[in-house]
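Can you read through this structure? Questions will come right after.
A protein chain is absent from this complex, but the other protein chains hold their places.
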């Protein structure tokens, strides 16, 4: 018998400071490309993070994954290292990474995908920087 | 000439009680797995339901499907049977189903997919239990 | 020198089951007045609770009240007793209370107003049952 | 080395009047099919538009596309022609188009897809007419 | 014994066309003052309406007012006359009124305040034109 395949999502959030700044460039280049996002003294955001996992509901629980377990995993791997932190300065797994939402989402995928239980797989990382700007990553890569 | 293929969504909602409880298990097993969601006297939610249909816009109306017709269908098949009900006790099409959002979404797919007019197809059921927890089903199955 | 008076709010939420049912009435009377809200097997909601406190910012902290402290207080007095519970059956401080949002909000006021630190006062309880239905209580009474 | 592929979205909005009305039909036919949406003197909406672009983050900027550039493009191609306008009467690129959200979204795709820089591609147009009604277009066509 | 005084709110919405246009002025004056809001062919909005009523909960029902009754009243007095209409042209009770949200809210107050049951009173009309622009009216007047 065929089992349905579903996608379940947990939303969490963190508040952090960052700036968009390429240390290989001059201040003028950074200002020209990043504008006010390059402000030397930082700015910040309320980031909303949606983690989507796919799998089959377990017949005994109705769950793809226990959302309490997923919440705990997201907090340990992402929220605790990032919440109330400076994304350019304070986060070991973002060292050397220019903290655009594209690069943060890619780094979050790496943190979570390897930690999920065997019966499900990471499907999507959705990261909002503001209500108007957000990025999605499905683990796809191209040469 | 090629016709564009689009996806249109109607949002509806219902308020219901449920508990996560496997009747084949002891109370202790249920408490261990489901925690406060197993509370014997039930708890409840405002469920938000998004039904997405795909198809080609009709040249005379610009519609994939008349959203008034889709709304009527969702109310007849889902909202009336579920709204202000107990999902474990009161709903014929959920009898014997552990009412996780995964299982409710799968059951809603079955209710709606067979009732759509020929010119469009059900694409997705998206069901929110809370703003932080939601599930998507595209009718996919695996052996 | 005059000190500014401000109002600060903390939002929390809980998910619970209830029914609107007057035990002094017949089933028919309850159905006539409360309609589907009287469903014998309960229904439920995601309740959003906003607690507003007024006071003067402390010169050393800039705080009317430490929101971590207010969050802890709301959780102890309201969220833990109500979350994933049946409001008609499970909550000692709602025993004998018909759990309309009006009556729940009034009861929440009593739970919180006496527990605040001396330097601030409870200003408002705002309770959402759905996005369309909500109630506000400022502790006002009339003979 | 493989480069990650991501999807970035910018949200903008416009307020416009329209009616659903097929000029090849009688008033009675229009009323029968479109109901109150055919009101001769128009009605209107706050439209929310989400434009999603896919590509690889640039190693120097972390950007798939500069969102300031995408915002400018959306404003020039869509918001300025549509905001505070009558979608049946005032918009050159909608002349002869029945302004259902399906047809508006398809027209917006054409406006934007050809204007993007080479390093990224348009992935999706998502258009909300109300919180309950929205349409998605991925540029797919079928014979 | 003193009875608590509470405020209960029902949210409804309507979609309508309007323009801001003073018929005693020239087109140039209208354009200078109202800008794109004076567009001759109209524009439109999704209006969100919040009606707040104050009173004492009835001891038998826990209700200030039955929200089903309030919903019916709002629909009859406001939503049916305004939804999918042109606010300058189609609405008898707005004839001769410049349909700014200020003036619409004042007119809605008049429609509803006289229709409420004796045991409660209208407290506030809150009207959103967009998420960024809204107006509140408490029935206050000044000479």
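Which chain is which? They are A, B, C, D and E, in the order written, and residues in each are numbered from 1.
Definition applied: a residue touches a chain if its C-beta (ideal position, glycine included) is under 8 Å from a C-beta of that chain, and two chains touch if they have at least 3 such contacts.
Everything quoted here is computed from the prediction, not taken from an experiment.
Although it is not drawn, the missing chain touches A, C, E when the whole complex is taken into account. When the whole complex is considered, the residue among A:15, A:72 or A:115 that touches the unshown chain is A:15.
Mapped onto chain E, the interface with the missing chain covers residues 20, 22, 24-25, 33-35, 97-103, 105-106, 131-143.
One chain of the complex is left out; on chain A, the residues touching it are 13, 15-18, 36-37, 39, 41-46, 83-86, 89-90, 130-131.
Where chain C meets the chain that is not shown, the touching residues are 2-12, 52, 56-57, 60-64, 66-68.
Note that in this section only the chains that are shown with their structure count from here on.
The interface in A-B, B-C or D-E that matches A-D, meaning over half of the contact pairs are the same by residue number, belongs to A-B. Although chain A and chain B carry the same sequence, what matters here is overlap: shared residue numbers make up under half of all numbers found at their interface. For chain C, residues touching at least two other chains, in rising order: 131. Per the contact rule defined earlier, chains pair up in contact as A-B, A-D, B-C, B-D, C-E, D-E.
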